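To start, I am sharing the structure in question, which I have written as structure tokens.
Missing here is one protein chain; the remaining ones are kept as they sit in the complex.
Note that the chains are named A and B in the order they appear, and that numbering of residues resets to 1 at the start of each chain.
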Amino acid sequence: MKTASQLAALVGGTLEGDADLHVTGVSGLEQANPGQLSFYGNQKYKQQLADTKASVVLVPDDAPPRGEKTYIKVAHPHLAFARVAQAFHPPKKYTPGVSEKASVHVTAEIDPSATVMDFAFVGAGAFIGARAVLYPGAYVGEAASIGDDTVLSANVSVLDRCRVGARCLLHPGAVIGADGFGFALDMSVPEHVKIPQAGIVRVEDDVEIGACSCVDRATTGETVVGQGSKIDNLVQVGHNSTIGRLSILCAQVGLSGTTELGMGVVLAGQVGVAGHLRIGDMAKVGAQAGVISDLDDGAVVLGSPSMPGRSYMRSTAVFVKLPELQKDLRDLKKRLDALEKGKTQP
Amino acid sequence: MKTASQLAALVGGTLEGDADLHVTGVSGLEQANPGQLSFYGNQKYKQQLADTKASVVLVPDDAPPRGEKTYIKVAHPHLAFARVAQAFHPPKKYTPGVSEKASVHVTAEIDPSATVMDFAFVGAGAFIGARAVLYPGAYVGEAASIGDDTVLSANVSVLDRCRVGARCLLHPGAVIGADGFGFALDMSVPEHVKIPQAGIVRVEDDVEIGACSCVDRATTGETVVGQGSKIDNLVQVGHNSTIGRLSILCAQVGLSGTTELGMGVVLAGQVGVAGHLRIGDMAKVGAQAGVISDLDDGAVVLGSPSMPGRSYMRSTAVFVKLPELQKDLRDLKKRLDALEKGKTQP
Partner (left out) sequence: MKTASQLAALVGGTLEGDADLHVTGVSGLEQANPGQLSFYGNQKYKQQLADTKASVVLVPDDAPPRGEKTYIKVAHPHLAFARVAQAFHPPKKYTPGVSEKASVHVTAEIDPSATVMDFAFVGAGAFIGARAVLYPGAYVGEAASIGDDTVLSANVSVLDRCRVGARCLLHPGAVIGADGFGFALDMSVPEHVKIPQAGIVRVEDDVEIGACSCVDRATTGETVVGQGSKIDNLVQVGHNSTIGRLSILCAQVGLSGTTELGMGVVLAGQVGVAGHLRIGDMAKVGAQAGVISDLDDGAVVLGSPSMPGRSYMRSTAVFVKLPELQKDLRDLKKRLDALEKGKTQP
């Protein structure tokens, strides 16, 4: 149990209201029950703030009057909410050790503090770091390495020689290091001749990779997911792509081969990025967009093919009226025909 | 072996033709062999009906003359076909019991009539209902529950505390209860701070979830898949989304977080729906559409961003002719220039 003043101290905020109030947990404004803490970060949710049953709310300086609620004023309510939520939901604890029902090659090195559950598999020469956790069905191929405090959830596959850093979280069904998609057509047979995918995937520290997401190994060299990047479910990262630090890839995004994402890039859901492109630092790509050319640092694009966001919004607004536009054009034509006729036939 | 008259009785139809005909199985009009039953529900397939080798056809009242075929007249041929097909293909039978090669926590509760196959895993405090089936590689986390007659196929993952109802079918690789995708940016580090995903997923009764589809757990509270809904393969359902009863999500659909789908909604393949939206009951969204605002009950939309279907069709028809439109506009301009010139220079 935590008091409002303890939580204010935790997030470095200023308390207004009942300092001794016992907070029982966290929730969204609309779902919160009395005793819970919530957050308000956007004027769009003014009504929800007015109506919430939450007892304590993390708010910015310019929040509406608090009424009977207790406020904790902070610069970044959403971020403070994350910190408070972490205090209420500390990471799960695991019992160290290798299950007798797991399979670990004699040449694999498992840190004694790691947890390897039933039906997890660790191949020859693989390395599992301190406090790392392998859930049932997790597969770690030959000479692959899993960093300290990294969790491979159920049925995750990390294939030969791939390297996953520290404090990563791979959700069920994620696949790291499947072959890149590379073939050369031999018309004389005909057949698609496989180009061996001899490289690896390197996932840096503090990365989260969603359920059933796939990061392909490089043809030669490395496919890289940069430090602190977060990848949602069902995302495809093609061979030899590199994702810079702190980038965000939402669900069902697809990166073709040899795509280079800068730092802090945000790709919204279902975005596709063609191969051999460079997406600049902090670029933002809207949902379902299709990127087919390089993007500058800080670019904001929408649409397929993608274009500057404002431009896309304007064009889309006209798109809806195209039939009308077509009609207007025809009308003008008729009127012009009449005018011209009038001129030549006086 | 079933006779045509038995099948007519099964579906409450009227038989025309050979009542004693022995039907050996079901098939589509084009693929059917003599002895098989097929169905005809749409005038588009008139020619296939004329050409079919099927001996018995389920047809509506206004079907073309039957010739030498046997007809069973019913109000809904496709539905009747489903019933007949079920009669020919009853559900697979399983031998109850927990395999010695499975792993079941001592505190888990498994109904004696359930089947737990090799390499399936059931965590502490989990519950497996009557006649439920866990295929190899199925993973059921701590305190999760699986309802009566529900089947988790190979390599399905149902994570901690999630609840799957009765008579559900989860296809291989489906993931229920991976963490929702929620982070708050702390620019002072910088890092994406994880917002703990402390809620659950609740899958109601009679739900089917496709292969490698992912339903994320809620941040707090529940992500819900409503009774009788059917989800195809590779679908993403974001945290705190709710899907009403009897909705249909085709393959590769993506729902962002906190999306609310009404009852009987149909989302065609590769549709994306932005977060914090309400999609009305019986709304229909065409393939690849991108929904970025609320939809009324019964809405029919297409396109990205989505718009009323008819409007989209019209605009698309003009889109193809845009280069022509542009040229027409230029021509008009020239003609107008000339006219104006003529006026001012008499």
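The definition used in the following text is that contacts are C-beta pairs under 8 Å (C-beta built on N, C-alpha and C of every residue); 3 or more make two chains touch, one makes a residue touch a chain.
Computed from a predicted model, the values in this text were never measured in an experiment.
S.K.: Which residue from A:S55, A:T115 or A:N155 sits in contact with the chain not drawn here?
M.R.: A:N155
S.K.: Considering the complete complex, identify which of B:H76, B:R278 or B:R314 is in touch with the unshown chain.
M.R.: Answer from the full complex: B:H76 touches the omitted chain.
S.K.: Give the residue, chosen from A:T115, A:T150 or A:Q236, that touches the chain omitted from the document.
M.R.: A:Q236
S.K.: Taking the full complex into account, what residues of subunit A touch the chain not shown?
M.R.: Looking at subunit A, the ones touching the missing chain are residues 103, 119, 121, 137, 139, 141, 155, 157, 159, 173, 175, 178-179, 181, 183-186, 190-196, 198, 212, 214, 216, 219-221, 234, 236, 238, 240, 252, 254, 256, 270, 272, 274, 288, 290, 292, 304-305, 307, 311, 314-315, 317-319, 321-322, 325, 328-329, 332, 335-336, 339, 342.
S.K.: Spell out the interface residues on subunit B facing the chain that's missing from view.
M.R.: Residues in contact with the chain left out: 25-28, 31, 76, 78-79, 81-83, 85-86, 88-89, 101, 117-119, 135-137, 153-155, 169, 171-173, 206, 208, 210-212, 228, 230, 232-234, 246, 248, 250-252, 264, 269-270, 287-288, 304, 316, 319-323, 325-326, 329, 332-333, 336, 339-340, 343.
In this text, only the chains that are shown with their structure count from here on.
S.K.: If you average the CA atoms of subunit A and of subunit B, how far apart do the two points sit, in angstrom?
M.R.: Centres of subunit A and subunit B (C-alpha means) sit 25 Å apart.
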